[in-house]
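A protein chain is absent from this complex, but the other protein chains hold their places.
Let's look at subunit A:
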Amino acid sequence: MAQEKKYFGQAEVGFLYGRGEEDWDGNHVKRFDVTFMTFNGVHITKNHVLGFSTGLDQYEDISIIPIALGWRAFLGKDDKPKLFGALDLGGGSAVLEENYSDEWSRSWYEGGLLISPSAGFSFPAKKGKTALSLSIAYKRQAVTYFQGTLSQPGSQSITSDLLPPGFNSMNEKNYLYRSFVCRVGLMF
């Protein structure tokens, strides 16, 4: 099991496709956004790679930076097109989203759990170690939007587990984006 090289990198761009919740008229709003992904890992065996993936996912107005632990597995002969599978598990960060805060209220986003299994083909270049990759994936990303009004000075405080301290009300909107992903990129 001689390993030619330890490092494995991957960069892909593509689109996220999803259907929003059912509207009042039974239709679904379609979601179609861009996604960018890079993966850096090491071969643990000839056909298995473990590493970290990150990138940028756009969900309508919300930009999420996914940060995940990733696994890649390959099937096929060297220098021939290979079938590969992948699993990324981690979370999304909403740092790109602007937090809003004033005298009366605050609002912010928090990213949540990210799960993304994928499968695809890699086509090795005739020379060198790089390969073209095509993949499809499923991506499940949780995002939460918080919007709270602050307790005004002088109002009595109330101890409750339901409200964070200092807030008078809290509107919590949980989005669970389930997307189909199509990507193209390079493996190196």
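Simple rule for what comes next: a contact is a pair of C-beta atoms (placed from the backbone, for glycine too) under 8 Å apart; a residue touches a chain by one contact, two chains touch by 3 or more; residues count from 1.
Here is the rule we go by: contacts and distances are computed from a predicted model.
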Listed names "Lrp/AsnC family transcriptional regulator", "3-oxoacyl-[acyl-carrier-protein] reductase", "NADH-quinone oxidoreductase subunit L" or "LVIVD repeat-containing protein", with the criterion being the UniProt name of the chain not displayed: "LVIVD repeat-containing protein"
Hidden-chain contact residue, picked from the options A:K6, A:K129 or A:K173: A:K173
Identified contact with the non-displayed chain, of A:V34, A:L69, A:L83 or A:V184: A:L83
Residues from subunit A at the interface with the omitted partner, ascending: 17-21, 28, 31, 47, 73-75, 83, 85-87, 117-119, 136-138, 140, 149, 151-158, 160, 162-163, 168-180
